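Data first, discussion second: the structure below is written as structure tokens.
Chains shown are a subset, placed as in the full complex.
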Amino acid sequence: MARVSSLLSFSLTLLIFFHGYAAQQAQQGQQFPNECQLDQLNALEPSHVLKSEAGRIEVWDHHAPQLRCSGVSFARYIIESKGLYLPSFFNTAKLSFVAKGRGLMGKVIPGCAETFQDSSEFQPRGGEQFEGQGEEGQGQGQGERQRFRDMHQKVEHIRSGDTIATTPGVAQWFYNDGQQPLVIVSVFDLASHQNQLDRNPRPFYLAGNNPQGQVWLQGREQQPQKNIFNGFEPEVIAQALKINLQTAQKLQNQEDNRGNIVRVEGPFGVIRPPLRGQRPQEGDDDDEGRHGRHGNGLEETICSARSTDNLDDPSRTDVYKPQLGYISILNSYDLPILRFIRLSALRGSIRQNAMVLPQWNANANAILYVTDGEAQIQIVNDNGNRVFDGQVSQGQLIAIPQGFSVVKRATSNRFQWVEFKTNANAQINTLAGRTSVLRGLPLEVITNGFQISPEEARRVKFNTLETTLTHSSGQASYGRPRVAEA
Amino acid sequence: MARVSSLLSFSLTLLIFFHGYAAQQAQQGQQFPNECQLDQLNALEPSHVLKSEAGRIEVWDHHAPQLRCSGVSFARYIIESKGLYLPSFFNTAKLSFVAKGRGLMGKVIPGCAETFQDSSEFQPRGGEQFEGQGEEGQGQGQGERQRFRDMHQKVEHIRSGDTIATTPGVAQWFYNDGQQPLVIVSVFDLASHQNQLDRNPRPFYLAGNNPQGQVWLQGREQQPQKNIFNGFEPEVIAQALKINLQTAQKLQNQEDNRGNIVRVEGPFGVIRPPLRGQRPQEGDDDDEGRHGRHGNGLEETICSARSTDNLDDPSRTDVYKPQLGYISILNSYDLPILRFIRLSALRGSIRQNAMVLPQWNANANAILYVTDGEAQIQIVNDNGNRVFDGQVSQGQLIAIPQGFSVVKRATSNRFQWVEFKTNANAQINTLAGRTSVLRGLPLEVITNGFQISPEEARRVKFNTLETTLTHSSGQASYGRPRVAEA
């Protein structure tokens, strides 16, 4: 009896315990969708790695409180030399940043023309494509073959610093034509109304596949992920594409286990524009390229709308202090398509012991990804608590929620990062500096608020003349007025 | 003892089972609002029928995963000849399509003038209204009665193919002045910010009622649904309308069990414009009617903003192939009010063995409703799985989530449908055809992605010259280039 009742008692306790948890969760689920319980932030690393033939995709867990609260997911694409990231599209808007390397990028925008056509004006290729492969009974004039080569939509060169906006449902591919790995990081806006499904990132593969399945989705039984053609009957594909059944079956990639990044054997002869402004150090040339892209009237249609800008281009820097570093911002004034996808980006690069003055995002969450070096970061929440105080280093990510204040100090020779913001025109407020909130407050508010003397308040307001960057260990000029700097 | 403990054990098991379910649901509720677990789609039929005196309202269960994921609800209104759907309004924007029949429609837009006034210019009616009903003591000059008849807001003729946008909170009524049932299907956008309540459709009745209650709402005790006047004290109504208490009580419809579609006895003498462009086969006349509605400057105010367009009008078709069928699209470029309600529509009609080339919606969910005939449909999800492969027929509905690819083949003499899309400018990407994603990709991406020869890739890219419609059983032209068609 005693044993039975103690067992029961234990079971009941357990039940009550779990039950209480369920009820609490349930109540919160109902009352606070996407609760931001952010009493502690962490530098995050990828939680899943999807390996492919010529590269890998590293996925951050979007259920992590920071990312869930920010309403985004995040991934890093490492594409080896001669690797081709096969075309796929997402249910969300996406903003990508090329962290390392160079390559080619293509998007297929529905209804737009194939404006890239083979001709002797662009790189002529060998006849490798049309060496007859013994295809059965598909009559094709030999003369026509010779004359006609290929036509496709725009292909762009991409390089380190490029920031690329992609709308939902638009297929995109990348090819690494350099010697080094091409590293691209992407943020996916799950919370935007442009994602009309639930808050999960869903890649749809046109070609390729993902043998490991969508491991980042919770509560869904995972199976290897196949391409779209795999889901149709081969007969349907054959009818739709007017091809034979055998080719239709090949499109399903069923025997293919290369993943979504495959190795290109031989030359990759897509039609591409000549390279220009490739090296960021040649500022003038680069700038010309940018303005060239700006300047033509074709930009007004969706087919020719610019969707890429380079944030490492020194000629477009927004804050520049040779001794300290630079900050470049890309918002919808620079790149109008961002108004549509409601994301923007900030690129920063600071030297050892430089500090980005404490600031907060007024109308956005920020997802900070470290591309080089390391920094000491402190983040403060609405309760006045330091919810992060630590080192972040290359390859790590940290989310800075709306309103939370942050200060960054480089602790390596150079600290470089990119911040993706969930607003097409994210606004920063600074706590210190020439354009800071303290500068905008009357002295009396400061003296009364902090119970300090007018003289102290005056120093608090006016001592720091920089707007964004300063020396983190400078002592020299305290109290002395100086000339204004950027 | 044994019995007791086994009973307890059973109870506990049951509890644990249920509890586990609750906890799982709770967790998902918190982490994934509106989870789209769409591993299998189904052709849906109405789950509830509300019967009225002169018709019925058939309601689809908006908790069905497909509809829940799409953020919409759906209903079908069958109004018999001489049936009047009494004015009601919703908490959501609504897009309706007249599937069968003809009738009259009126909306009351707040603040707009009663632009329809009785005069001999429009259909003169008999004096049926003012045959004294023995009203008590409400003096009214007989001469004035004769002189003054009625004035009200715009009344429009509607007919099969009409697509009607309605903003939240705007009362709307329908009257069937034809001989056949008037069938209207409507989609309600629950997920839009225009619905400021929860994700449930809520009709508010000005007149009429719903004796069965809001059976489609879960977790709410249902009682017969009454009209708005029923909720106020009769004294308040009398004071507000300056009528006697007896009339105020009549407005409450308390004894009325006719439902929301009532039979009109005798003539329905509302002021209406003369009929024009009524028969879709008379294309020219119809077109003139449309342009006439377009052309005047009054359209700029909300009171005269056009909210209706006809999708069966052959002169406005977007894709037209006499042997195969036609597709018409209605988006915010055609009907600016759609920009405001963020919905759009597509009307399709294809012949036996015609196929709509495989495609996906880039930025919208689609709700497909079959108005005539039947088709074989395949739908493929992000995992490359076929989540639907079956027949849909007249009166059925299927939701096609954002990004999911779909192919449709008519299996009856004529297959006709309407698709409501959750975006004012829904974009389609096609997998095959002259404007398809494959056409936009470089040959090298296709050869490397599918491991096929350049020659095969060329056929994959270029063999299908149509953009949207093709023969589903055609074999003839595989591999031969043809002239471009729509």
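What to note about this one:
By written order: A and B. Residues from 1 in each chain.
Following the convention adopted for this analysis, a residue touches a chain if its C-beta (ideal position, glycine included) is under 8 Å from a C-beta of that chain, and two chains touch if they have at least 3 such contacts.
Every value quoted in this text rests on a predicted model; they were computed, and no experiment measured them.
Because all chains derive from one sequence, the complete complex can be expressed as a copy number, which is 3 in this file against the 2 shown.
The rule is simple: only the chains that are shown with their structure count from here on.
Averaging C-alpha coordinates per chain places the centre of chain A 37 Å away from that of chain B. Looking at the complex, you find that chain A touches chain B at residues 1, 4, 8, 11, 15, 18-19, 21-23, 25-26, 28-30, 32-35, 63, 68, 84, 86-87, 89-91, 106, 108-112, 114, 116, 128-133, 135, 137-140, 144, 150, 152-153, 155, 167-171, 173, 175, 193-200, 202-209, 213-214, 218-220, 223, 225-233, 236-237, 239-244, 247, 250-251, 253, 256, 262, 264, 268-271.
Those residues of chain B that touch chain A in the complex are listed here as 1, 5, 8, 12, 15-16, 19, 22-37, 39, 69-71, 191, 193, 355, 357-358, 360-365, 378, 380-387, 389, 401-403, 405, 407, 409, 422-423, 427-433, 435, 437-456, 458-460, 463-464, 470-474, 477-481.
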